[in-house]
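These notes are about the structure you will find just below.
Note that this complex is displayed minus one protein chain, with the remaining chains in position.
Take a look at chain A:
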Amino acid sequence: MKKIIMTGTLAALLTFGGLSVPALAGPVDVVVESAWSRASIGMNRPGAAYMTIRNTGDEPVTLIGLSTPLAMMPEIHETKTNAEGVSSMSAAGEIAIAPGESVALEPGGLHAMLMRLQQPMTEGETFPLTLLFVDGGEVTVEVPILGIAARGPED
């Protein structure tokens, strides 16, 4: 139920009419699972969204960014906790996913940081989040908004 499969439009373009297009491998086999986010208090605070991004294809894919109508500045961030127990957050940069591998965006690690919210994140609603890949391919997933105190996609 939480599994949303999106195939890139690039796949359709490549196969359409047997067109011979130079190797332009799109993220045609990316599966996004268990996407969820937490409701926000108003619009001033940044939101966060979590999911598992699985590369089911034969080629590596590289996630380079995000886009969503919900937030002006969505970025993949990573929380790190050092040996002294101090947590910090910074932009994660590009994320390469090898064929058959997956990357988990989960609390306390990688997350989609949704800065400059354009509207409050309301429990029970969803929002579209587009993952942008290095070759121009895109995958859009509908992310459910759970409660502020949610701990995972099943909450």
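Please note the rule applied: a contact is a pair of C-beta atoms (placed from the backbone, for glycine too) under 8 Å apart; a residue touches a chain by one contact, two chains touch by 3 or more; residues count from 1.
Quick note on the criterion: contacts and distances are computed from a predicted model.
Undergrad: Which of the following is the UniProt-recorded protein name of the chain this complex doesn't show: "Phosphate ABC transporter ATP-binding protein (PhoT family)", "Acyl carrier protein", "Thioredoxin domain-containing protein" or "2-oxoacid:ferredoxin oxidoreductase subunit beta"?
TA: Checked against "Phosphate ABC transporter ATP-binding protein (PhoT family)", "Acyl carrier protein", "Thioredoxin domain-containing protein" or "2-oxoacid:ferredoxin oxidoreductase subunit beta": the hidden chain maps to "Thioredoxin domain-containing protein".
Undergrad: Name, in rising order, the residues on chain A that touch the hidden chain in the full complex.
TA: On the side of chain A, residues 38, 41, 44-48, 73, 77, 79, 81, 84-89, 107-108, 111, 113-116, 147-151 touch the unshown chain.
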